[in-house]
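The complex appears here minus one protein chain, its other protein chains still in place.
As written, the chain order gives the labels A, B and C, with residue 1 at the start of each chain.
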Amino acid sequence: MISIALLGCGRIGQVHARTIMASKRAKLVAVVDAFESAAAALAAETGAIVYSADKIFADDSIDAVIICTPTDSHAQFIEKAALAGKAVMCEKPFDLSIGRIHKCMETVKKSGIPLMLGFNRRFDPSFANLQARLRAGEIGEIEQVIITSRDPSPPPISYIKHSGGIFADMMIHDIDMLRFLLDEELVDVQAVGSVLIDPEIATVGDFDTAAATLKTATGKICQISCSRRASYGYDQRIEVHGSKGMLRATNIHETTVEIANADGFQSAPLVNFFLERYMPAYLAELEYFIDCIEKSVSPSPSGEDGLKAQIIAEALLEASSIGTTIKIKG
Amino acid sequence: MISIALLGCGRIGQVHARTIMASKRAKLVAVVDAFESAAAALAAETGAIVYSADKIFADDSIDAVIICTPTDSHAQFIEKAALAGKAVMCEKPFDLSIGRIHKCMETVKKSGIPLMLGFNRRFDPSFANLQARLRAGEIGEIEQVIITSRDPSPPPISYIKHSGGIFADMMIHDIDMLRFLLDEELVDVQAVGSVLIDPEIATVGDFDTAAATLKTATGKICQISCSRRASYGYDQRIEVHGSKGMLRATNIHETTVEIANADGFQSAPLVNFFLERYMPAYLAELEYFIDCIEKSVSPSPSGEDGLKAQIIAEALLEASSIGTTIKIKG
Amino acid sequence: MISIALLGCGRIGQVHARTIMASKRAKLVAVVDAFESAAAALAAETGAIVYSADKIFADDSIDAVIICTPTDSHAQFIEKAALAGKAVMCEKPFDLSIGRIHKCMETVKKSGIPLMLGFNRRFDPSFANLQARLRAGEIGEIEQVIITSRDPSPPPISYIKHSGGIFADMMIHDIDMLRFLLDEELVDVQAVGSVLIDPEIATVGDFDTAAATLKTATGKICQISCSRRASYGYDQRIEVHGSKGMLRATNIHETTVEIANADGFQSAPLVNFFLERYMPAYLAELEYFIDCIEKSVSPSPSGEDGLKAQIIAEALLEASSIGTTIKIKG
Partner (left out) sequence: MISIALLGCGRIGQVHARTIMASKRAKLVAVVDAFESAAAALAAETGAIVYSADKIFADDSIDAVIICTPTDSHAQFIEKAALAGKAVMCEKPFDLSIGRIHKCMETVKKSGIPLMLGFNRRFDPSFANLQARLRAGEIGEIEQVIITSRDPSPPPISYIKHSGGIFADMMIHDIDMLRFLLDEELVDVQAVGSVLIDPEIATVGDFDTAAATLKTATGKICQISCSRRASYGYDQRIEVHGSKGMLRATNIHETTVEIANADGFQSAPLVNFFLERYMPAYLAELEYFIDCIEKSVSPSPSGEDGLKAQIIAEALLEASSIGTTIKIKG
C-alpha cells in the first residue's frame, strides 16, 4: 500500500484524490493547499489529514507526492521531494522556464527518485491501444500524424493569463502525444495562432485557436489543430497514416442513442468535460505510477519528457510569432 | 446487341427504359402501355416505337420483353412471350394466384425461354456482396437473419387496393431476399400485421405495419420488420448472424455531410426513393439478364423463385389472420 | 447512510457489493452465502461481516437487503424481508412459478416494504435516455420496437438446466425492456426457438437461439431476437420506430480505435462482458433504490413488473412449443 500526499487541492488535485480513493494499492494520507479551506474540504471528504508542505516532506511514512499546485511551484516541490526521497507525479507543464527545468532535473537525478510527468492522455485506453499497435507495426512506417484537440470552451482569462499560453498550456498535451506515438524526435516546427473566440484573450497576449506542423529527421509530418471552443463537446482525436494503413482514435459520445427523422440521423454530443473523457486515463496513470514505485522502474512520461514537450511548446510559440520554421535542438 | 420491348410504361417501366438506354449491350426498340400517352411519351424520350403487345410478340427482331404491366396481366404476357420464343424479365409479383403461376410455368417450361423475375434487390451491390460472403463461409453457418424493410410513405389507397396486400406487395422482396441469402428453404412461418399509419388502409383489408418470423428445417430463424412509413428515408437493412460472426448491409445516406453542435452529431437522411437506392441494382439486373440470354443460362431469380415467394407471402397473410404457424409445403 | 445486507455472494452478488462500496450513501454491513467461503471472501474484501440469513433479518440496524441467491429462494427471502420490514432489491427472475410470485406479493403488500426487481437495463444510461425521449414524444406514437439481445457465449449446461430456459432467463430482460419502453401492455405473443450452438442445450430441454413477436392492444408490434452466441461481444440493441421517426441505442466498443487498410476499416469488438457493459447501470440502479428508500417511493421496476415479465416469458415458452399466438391475461 503506497501512502500518497497531495499538493494542491484544486480541480485536478481533486481528480487525483478520487483516483487514489479508487485504488486498492494506494491511500491518501495528507493534503495541502494554499487555500486552507480547499485542503480542509478535500480532507473531510477523503479522510486525509491537512498538513503543511514541509510536514509532508518530513513525514517518512509518506511514499509519494502528487503535485497539482500552480505551475510556478512545481520545480521547487519536486526538488523538496527529491531531497526527501519521495516519488513524484507532477502535473504538466513541468515549468514554464526551460532553465528551471534543467536545474530541477539535476537535483532529481542526484536523488534517484522516480519522477513522472502527468501527461494523462498516454493512459487513455484508446490512445494507448493505438500507440501499442503502431509499435507492433500494424500500419508499417509512420508517415503522418494528425491530432485534433478542442476544448469545449475557454478557461477564465485569469487562468489564461498565467497559463503560459495555448502552446504550453493546451497544445503541450498534443506535443507529448506526438512524442509518445512517434519513434523519433521532432526536429522542425512551424505554427500559427489566432484569436477568433474571445478578443480579451488577445489582450493577455495569447491565442485561442492555433495550428502546428512538426517534422522528424526522417521527414514524418505531424499536424496539430487546436481550439479553445467545440460546441459539440470535448474533441480529442488522433489519426496516424503509415506505409501500410491508417490507425485512428476518436471520441466518446454521451450516450449511444441516435434519433432519425426527416432532418437526418442525430447522435449524442461528445462527453463534455475532461473528467468524463479522461477518468479511465487518470485511474490507469495512478496504477502505473504505483507500479513504477513498487518495481523501482523509471516512469514514462519522465521529467525528460516534460522538458522536451516544454522546449517544443516554446519553439512553437516563437515560430508562431516570427513565421519561420524553428529547429529543435537535441 | 439485344433488342428489347417494354410492356408497361409506368414508374417501374420507365426505370427499365433508363437501364436499357444506359447499357451498351441492349437497345429499346418498342414500348406499349394501356395508356397510349404514357407509351408515346416514353417512345419520344427513348427513340423506341409505340407498338401493340401483339405486334411486339410477332416481331422476330425483338429478342426479349420486360413486363412492367399490372400484376394481373403478367402471366398472360409471359405465356405469349413463351409462345413467341422471347426471353422475359417480369416484375414482381409473378401473379397473385398460385394456381395461375403454376399454369404459366408449364407453358414457360415447354417453350424453354429464359424467364427472370424482377427481384432487383438481389443485384444491389451491398446485398450481393453480403450474399457472396455468406456463401464463402465468412461467418460460418447461418443462425439468424433479420431484415428491416421500410418505405418512406404508403402508396395511394388505389394502389394498395389491388396490390395483393403488404405481404405479397412489399414483404415479398424480403421473402425473396431471405431465400437468396439462406442455403435451405423456409418451412414454418408466423406473422402479425397492424394498421398504425392510415386507417383507410384497414378499410381495404390491408396492413401498413407487419412482422414475420420464418424458420428453416434445420432451425435457422429469420425475422422481417416491415412498415409503409420511415420519415428518415428508404430503410432497407439486412443482418445475418452466423456461427463465426455477423454480416450486415445498411443504407445509403443522401450525402456524407455531418454537422456537430450542442445538439449532437447529425448526418443526412437516407436516400428517399427506391430509384436512388436501387438504380445500381436495376442496372446490374439488366446486364445479368443480357448475360443469361447471350450465354443461354437459366436466370436466377427464376419463375420458380417467383412462385415460392408468392407461396410464402400467402402463408404469411394466412398466419397473420389466424395467429398460428403455417407450414410451407415443398 | 443506508445499511445493506447482501444475500448471495456469487457473480451478481459481487457486482452489487461493488456498487455499494462505490456509493456515498450506502454501506455493506453483512453478507451471506450457502458457500461460506464465498461469503468470507467477499466479507474480507469489503469489510462486511458474515451473518446467517436469519441474523440479517433479525438485525434492526440493517435497512435493506439485496437478494442474489438462486432463483428458487427469492420468494422466501422476500417474504422474510417483508416480515422484518426491510427494503428489498431482488435479482431477476422473481420466481419461476407465477403462483409463488402472487403469494409472495401478497405478503409484500401487507408489509408495505419497498420491493424492487433487478431489471438493471432500465438504468443503462443510453436505454434510459431513449426511454425518456420516447415519453417526451420525440418520435410520436410508437409503432414498432425491435430488440437485439445476444450474449457472447452460452453459460454452462449446469446453469442452463436450472435457469428456467432462454425465455425466462435471458429474454426476460428484453420483455421487461419492452414493458419499460411501451406505454401499454403486451397482449399477444408468438415465439420460436432453435438449438444451433450447442446440441447439449437441447438435451436439457432449452433453446440457445430464439425469436419473439409481441403485440399490444392498439397494434404496436415488437420483435425480439435472442442468441446465446455473439463472437463480436455483448450485443444489446434497441430500435423504436414511431410516427415521427426512429430512436435507437446501440453498443459500446472496447476502444474507439479504428484501423484502415486494403481490407477496409476495422473498429474494436464490443465490450465482452455484462459487467463492462452494464456497470454504470448497476451503479445507477443502486442509487435509485436508495432514493426510493429515503423518499419512501415505490420502486420501479416493481414486484408487479417482475410478475408480468414472468407471465410473458412463460407465454413465449408455450407459444414456441405449440406454434400459436398466446394471449396474455390482464
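In this text, contacts are C-beta pairs under 8 Å (C-beta built on N, C-alpha and C of every residue); 3 or more make two chains touch, one makes a residue touch a chain.
Here the structure is a predicted model, which is why all the values come from computation and not from measurement.
J.: Among A:Glu143, A:Glu254, A:Glu287 or A:Glu304, which one touches the chain that has been omitted from the display?
T.: With A:Glu143, A:Glu254, A:Glu287 or A:Glu304 as choices, the missing chain is touched by A:Glu143.
J.: In the complete assembly, which of A:Ser37, A:Ser158 or A:Thr324 touches the absent chain?
T.: Looking across A:Ser37, A:Ser158 or A:Thr324, the contact with the absent chain belongs to A:Thr324.
J.: Give the residue, chosen from A:Ala230, A:Ile259 or A:Ile312, that touches the chain omitted from the document.
T.: A:Ala230
J.: Quick one: say which of B:Ile139, B:Ala168 or B:Ala309 touches the chain that got left out.
T.: Reading the full complex, the residue touching the unseen chain is B:Ile139.
J.: Contacts of chain A with the missing chain: which residues?
T.: 141, 143-144, 146, 148, 150, 188, 190, 192, 194-197, 209-211, 213, 215, 218-221, 223, 225, 227, 229-232, 241, 243-246, 323-325
J.: For the chain that got dropped from the picture, name the residues of chain C it touches.
T.: Counting over the whole complex, chain C touches the hidden chain at residues 231-232, 253, 260-269.
J.: Touching the absent chain: which residues on chain B qualify?
T.: 125-126, 129-130, 133, 138-139, 244-252, 254-262, 268
Note that only the chains that are shown with their structure count from here on.
J.: Of the chains shown, whose Cα centre falls closest to the middle of all protein Cα atoms?
T.: C
J.: When chain A meets its copy chain C, do both sides use mostly the same residue numbers (more than half shared) or mostly different ones?
T.: On the two sides of the chain C and chain A interface, the residue numbers are mostly the same, over half being shared.
J.: Quick check: superposing chain A onto chain B on C-alpha atoms, how many degrees is the rotation, to the nearest 5?
T.: 180
J.: Hey, how far is the Cα centre of chain A from the one of chain C, in Å?
T.: One centre to the other, that is 40 Å.
J.: Which chain A residues touch at least two other chains?
T.: If we look for residues of chain A contacting two or more partner chains, we find 260-262, 268.
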